[in-house]
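Before I ask anything, let me first share the structure, which is written out below as structure tokens.
Excluded from the complex is one protein chain; the other protein chains are retained at their positions.
We call the chains A and B, going by the order they appear; numbering starts again at 1 in every chain.
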Amino acid sequence: MRKKGLQDRVRLLGRAGIDVVAALGRSAIFLVRALFGRGGAGSAWQLLVKQLYAIGVLSLAIIVVSGAFIGMVLSLQGYSILSKYGSEEAVGQMVALTLLRELGPVVTALLFAGRAGSALTAEIGNMKSTEQLSSLEMIGVDPLKYVIAPRLWAGFISMPLLAMIFSVVGIWGGAMVAVDWLGVYEGSFWAGMQRSVDFTGDVLNGVVKSIVFAFVVTWIAVFQGYDCEPTSEGIGRATTRTVVYASLAVLGLDFILTALMFGDF
Amino acid sequence: MNAVNEYAVELKDVTFRRGPRAIFEGIDIRIPRGKVTGIMGPSGSGKTTLLRLIGAQLRPSRGEVLVEGRNLPALSRSDLFDVRKQMGVLFQSGALFTDLDVFENVAFPLRVHTDLPEEMIRDIVLLKLQAVGLRGAVELMPDELSGGMKRRVALARAIALDPQILIYDEPFVGQDPIAMGVLVRLIRLLNDALGITSIVVSHDLAETASIADYLYVVGDGQVLGHGTPQTLMESDNPRIRQFMKGAPDGPVPFHYPAVDYREALLGSN
């Protein structure tokens, strides 16, 4: 039992591969059925509002606080490096570009995966283990439409908004540190920023990034909950998987998106 | 409704496999209309799977599952939801929607499937809650209820649409004697008062035998026997006897299949 022949190892590898492909297929079918299927119940708008609250509004605090701190730290670090070259005025553009292109979308997605994603997985897993999903099905309501779809949409809508709020708070936090504390001239701080930040190139690309992240993180979170083993250990494992997979997916995708968007610079 | 057919639910030669393992191998079960039928068997004998087959949440590998004369595995998704409206299921954990209060839980099937005005929904919900004795709890949330109360609210929800078939999944598990007595009485009462067909899936022998008109005993993927509780009690089949008497060892062995004990201790060489 302990010694495994080469054949067994290859077989295990093949089995793992099949499992991965099967899970991917299941999650794709799951997504399509949740987004485009029929058979929901109740007012879709009401359900969406409820989830927007649970997913978006309740994530606001952590997003605002982390955004402010990250902007302030960026400003401090940027100042200490840039002042060596006598170009402290570039702090503004550095903070803004870093936040808009990278940290805004990425950190928001990571925080979102930890705060809202894990909660989604646990909630849906719990509904599965207490047979609420089965019960919906027996009442004649498709849980994919009633439970899953509003959560997916709420995630898709919330995260880009959260990312923009994150960037704005970060930039103002950075401005506070640079202008009020470190004494960078306010006019050049903002002017440098406005000169170098391009609306389509930087702001919109950042928003596109966060839309992609929103899609991936919410999808992973909701699917892990729906597909989990309906026991307390199963839910725990699924929650961990959500955070790990979502974070890795965000970081990997961020590299690809950055290469596509800013690669020619 | 098909009046000729005296069976509300029929499983014909049903086989269900999960992976390579057959959970059921060619079983036949017929549930008589308007009676309380108990489906019993030891833990792990696939009773919940059987229930899910009847609810068409699982699809058999082979065979037919007829509910009111309609073969579930052959139905489309929307027809299936239609058939399910005639079935109420009481899940083991109650499965109340945790984000809705008691009133909304019971009102949920009504809101989904009917366009009744609000006052009428209110009346029906209060009526159903009155039937299970919990009209006073309308405003509570599910997590404020005890286990037995949850199950009763779930029962009220299951009968909200006046189903023709009511399925109970392990209704007696984890209940104190009073809650158990209440449930036993309710199941019998609802069955007789509403003229519905009840299926009780359970391993609690005494309670199930006390209310069931007819019993099926399943195990090892087979129907071991069926009949009225009386006849099963007097059955000669050793497996049924073991189950009905609750003997620790018998045809269902005490030991999980293993290599010879002496061999395992001394090593195979």
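Here, contacts are C-beta pairs under 8 Å (C-beta built on N, C-alpha and C of every residue); 3 or more make two chains touch, one makes a residue touch a chain.
Note that in this section contacts and distances are computed from a predicted model.
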item	value
Name per UniProt, for the chain absent here [options: "Septum site-determining protein MinD", "ABC transporter", "Outer membrane lipid asymmetry maintenance protein MlaD" or "Glycerol 3-phosphate dehydrogenase (Quinone) subunit A"]	"Outer membrane lipid asymmetry maintenance protein MlaD"
Candidates A:66, A:98, A:129 or A:167 - the one touching the absent chain	A:167
Option from A:24, A:49, A:65 or A:259 whose C-beta touches the chain left out	A:49
Touching residue (missing chain; options A:44, A:60, A:211 or A:261)	A:60
Identified contact with the non-displayed chain, of A:34, A:70, A:100 or A:216	A:100
Touching residues (missing chain, whole complex) on subunit A	46, 49-50, 52-53, 56-57, 60, 85-87, 90, 96, 100, 158, 160-162, 164-165, 167-168, 171, 190, 193-199, 201-203, 207, 265
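To be clear about the criterion, only the chains that are shown with their structure count from here on.
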item	value
Whole-Å gap separating subunit A and subunit B, where each centre is the average of the chain's CA atoms	42
Residues of subunit B defined as touching subunit A within the complex	52, 55, 57, 77-78, 81-82, 84-85, 87-89, 91-99, 108-109, 111-113, 154, 157
Subunit B contact footprint on subunit A (complex, rising order)	39, 41-42, 50, 126-127, 130-132, 134-135, 137-142
